[in-house]
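For this depiction, one protein chain was excluded, whereas all remaining protein chains were kept in their positions.
First chain written, first letter: the chains are A, B and C, and each begins at residue 1.
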Amino acid sequence: MKAARLYGPRKIRIDEVPKPTPGPGEALVRVLACGICGSDLHYFEEGRIGETAVSEPLVPGHEAAGVVEEVGEGVEGLRPGDRVAIDPAVPCGRCEWCRRGNPNLCPEVRFFGTPPTDGALREYLAHPADALFKLPEGLTYEDGAMLEPLGVALHAVDLAHLRPGQTVAVFGAGTIGLLVVQLVRLCGASWTVATDLLASRLEMARMFGADEVVKADEEDPVGRIKGTTGGRGVDVAFEAAWVHGTTEQAVEALTPGGTLVLIGIPSGEDVVSFRASSSRRKGLTIKMVRRAKHAYPRAISMTKKGLLDLKSPVTHRFPLEEVKRAFEVASGYRDGVVKVMVEL
Amino acid sequence: MKAARLYGPRKIRIDEVPKPTPGPGEALVRVLACGICGSDLHYFEEGRIGETAVSEPLVPGHEAAGVVEEVGEGVEGLRPGDRVAIDPAVPCGRCEWCRRGNPNLCPEVRFFGTPPTDGALREYLAHPADALFKLPEGLTYEDGAMLEPLGVALHAVDLAHLRPGQTVAVFGAGTIGLLVVQLVRLCGASWTVATDLLASRLEMARMFGADEVVKADEEDPVGRIKGTTGGRGVDVAFEAAWVHGTTEQAVEALTPGGTLVLIGIPSGEDVVSFRASSSRRKGLTIKMVRRAKHAYPRAISMTKKGLLDLKSPVTHRFPLEEVKRAFEVASGYRDGVVKVMVEL
Amino acid sequence: MKAARLYGPRKIRIDEVPKPTPGPGEALVRVLACGICGSDLHYFEEGRIGETAVSEPLVPGHEAAGVVEEVGEGVEGLRPGDRVAIDPAVPCGRCEWCRRGNPNLCPEVRFFGTPPTDGALREYLAHPADALFKLPEGLTYEDGAMLEPLGVALHAVDLAHLRPGQTVAVFGAGTIGLLVVQLVRLCGASWTVATDLLASRLEMARMFGADEVVKADEEDPVGRIKGTTGGRGVDVAFEAAWVHGTTEQAVEALTPGGTLVLIGIPSGEDVVSFRASSSRRKGLTIKMVRRAKHAYPRAISMTKKGLLDLKSPVTHRFPLEEVKRAFEVASGYRDGVVKVMVEL
Partner (left out) sequence: MKAARLYGPRKIRIDEVPKPTPGPGEALVRVLACGICGSDLHYFEEGRIGETAVSEPLVPGHEAAGVVEEVGEGVEGLRPGDRVAIDPAVPCGRCEWCRRGNPNLCPEVRFFGTPPTDGALREYLAHPADALFKLPEGLTYEDGAMLEPLGVALHAVDLAHLRPGQTVAVFGAGTIGLLVVQLVRLCGASWTVATDLLASRLEMARMFGADEVVKADEEDPVGRIKGTTGGRGVDVAFEAAWVHGTTEQAVEALTPGGTLVLIGIPSGEDVVSFRASSSRRKGLTIKMVRRAKHAYPRAISMTKKGLLDLKSPVTHRFPLEEVKRAFEVASGYRDGVVKVMVEL
């Protein structure tokens, strides 16, 4: 079968690899859609995220959906032909973090596309049945792939403990930022602002419920937020821009007692930094988002009800054969590109 | 000036009383709309709520809005002609509950229409300027009056810590219940059910976002909820029916780990009761709602943005002269009646 | 091997039963100490707790420790001779409650001594190795058995979110109540009162850190608490008396904004009830305790450090042969009896 494999910064190609066999408790899934995410791009562009580096050839991709082809021994509740979203995380299930309900913090987790665990940009994969979630009628495979970033956005919004009527700033309107904007609207925010450098993303943010948008290369987001809120600042800020500088903006844009949720992984220098005096004077709370947890059933029920638009963010589609092109388009941070989907 | 005064169970009449003068920090407000609430009805029907009884003639009413006629010494930010919603609570501001941000628990609070503090069903009242909130353009006096029950509903929803995608049951679809249904929809619930005995209220609940409704005299709400959720139950239940029995239903309808928010004041026996074994096995959390706190600015910004429909629940309007008729209509618990508003 | 088996109310005897064999992932444990708990007594005295009734002969007991005799296939980290405390709960590990970190709410849990799952009052049992926790040097088998009620007390105290300097009332000074008193002292409470009907328990409560004690048949606990706190009431109340009436006392003894933690399972009528008006006016939070979660490592580290006295509550010891006598002594609610331990 075919698989996309990353050999180092910007070196990706299609290899022929053996088709896996599902073990006990596993199902064999034919992958039909797989999104390219910011962390995939980190590996594609830099070959690493912090201390985690690509050494062996690695199959990237962790936002995936497909159809069950075969089930292994002892699998109940799934059968060939079932359309499924694929949770890319396989936590150990036994450590204190798993037991306490935080499998996203499991030190032993195997996660698609994170060295040394291969990801989903291949024709087939064998995966624990417990990590496969049936797609109800009305959800496409692309929707299924989008449930993964939606799970991250849900976790981020859960950490913020949003209450109806609050004011919110979302720094960065990529896939995650745009899903956060949608969820924030769903949480009854009374005012939401989104920032980005790309006009098309801001337009989409507006369509998804942002009351105002700021093109951050043309206007200072902090100034705008302070201006619109009469100097008060916002209750909650989400950093989803994946660059340095936005964390500091978020800290300055928050009201005293506010909450900052950090989602993005900045490129380059491995550091979070912001002003000590203003953050302390405001008594801020900062929550760091590590992937997602318990997201699929919730994300599926919300999407099924029509509460979320998972389709509009998918701006580009490529077949597996053009995976390199797909990564290049995704990595350019260019106007008009949000989520790039590989269709298998 | 004229004031409605309650002399005992079902004894209410219009009296001529002296017009008040605003003291330092106070404003004189001409009342223009005042809703009749369940606790007003408790005093009207039974002459008491628990241990708090009407002894002297009492002006009822605490859901009010009007226009500023005059301001007392030292009042800034308000002037004659300002249209305002009136927060009926004047907490002491110095006790440990006020200091800790829970003025709704202040033991020294003076609250409109609660003995011995006169309420708002009168032509004029003098009130601390800090408890008057300007109505922005687009909000009517009736909307202003409705901000008070909206504040209670907001407090109830805050206590529930709702997260997007959760499932919710609202027991009782009176004014508060209907506002809770609206807020629950605003919080991104994936499924909401409302119960009541009156068809018109259930219809309104559906209009406000309930996915299902149960006429509780025709069908067992617990059975329906268990049925629709595959036996799981709901994440959060609100008791807003103000009768005995619904608390027990709520406890049975909840999923393990669920949260019950008790809003209603039951008539008759002064007791909350529910099944010990099932509530403990499920490890429930129960939150008791005491009025509202910090609600007005938030409620105003949400209403201004058009997130809430405060108009539909107002089903009846009476002039002050017909206040007795207003109370009788409100107290009947009859189909077609939700909020009865007195227009002054 | 020998096992104590319950055949109905007050019918318990020693039977000869087959010795179990450890399956994959299990260990065979020789039980050396097993406490008798209130829920065991419910089954002994009434044959049921709520809707859960003893039908087949049932081995009671869920507070146990012993020594590993043999390990099944695939067990790592345990070997024959290891001294272990035995977690009586075997949750399914796959349901949403387990995944979310609440195995105590797992609907599929198998729990020692709860029909139809046999308990620990037998010479040997085969148990998942993941539910066995090594006893460090310095902890006896009795200490190991006491870790189970300590886990319940820890869960109760966790739910209370105690902060240093708060005031606390503990209603009921049986084993759980006494462990709660110890934990409350450990949490830096500035004042703690304990109530019971038995002088010896109150004496022990005082020894464990209660600043005051109330013999509830001689003095009204609510009156005392209101008196000592200048009418304010306590921040947190624990109901651990397992009788009706104490819940109502706890509600009345709490300060506005206070938290009530319900631990006890009342005998007789299956109902929780308390005053509606005062509980609502005070805006209370009520948390229902369902067993324990994630307790063993924490309980072991605290006990090892000497923070808790698990020995003093053990007032009586019986060999397995005298198990009926053990239950009778435990069930009498008589002065001088707290925890009855069966030594095997």
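Odds and ends about this structure:
Note that in this section contacts are C-beta pairs under 8 Å (C-beta built on N, C-alpha and C of every residue); 3 or more make two chains touch, one makes a residue touch a chain.
No experiment lies behind these values; they were computed from the predicted model shown.
Residue-wise, the contact with the chain that is not shown comes from B:Arg100, picked out of B:Arg13, B:Arg79, B:Arg100 or B:Lys311.
Only one residue in the set C:Val157, C:Val236 or C:Val340 touches the chain that does not appear here, and it is C:Val157. When the whole complex is considered, the residue among A:Met1, A:Val67, A:Ala126 or A:Ile265 that touches the unshown chain is A:Ile265.
Taking the whole complex into account, chain A touches the unshown chain at residues 49-52, 97, 100, 102, 104-105, 107, 256-257, 262, 265-266, 270-290.
Chain B meets the missing chain through residues 93-94, 96, 99-103, 130, 294, 297. For chain C, the residues touching the chain absent from view are 154, 157-158, 161, 163-166, 183, 186-188, 190-191, 298-299, 301-302, 305, 307.
The definition used in the following text is that only the chains that are shown with their structure count from here on.
Centroid to centroid, with C-alpha atoms defining each point, chain A and chain C lie 43 Å apart. Contact with two or more other chains is made by residues 100, 102 of chain C.
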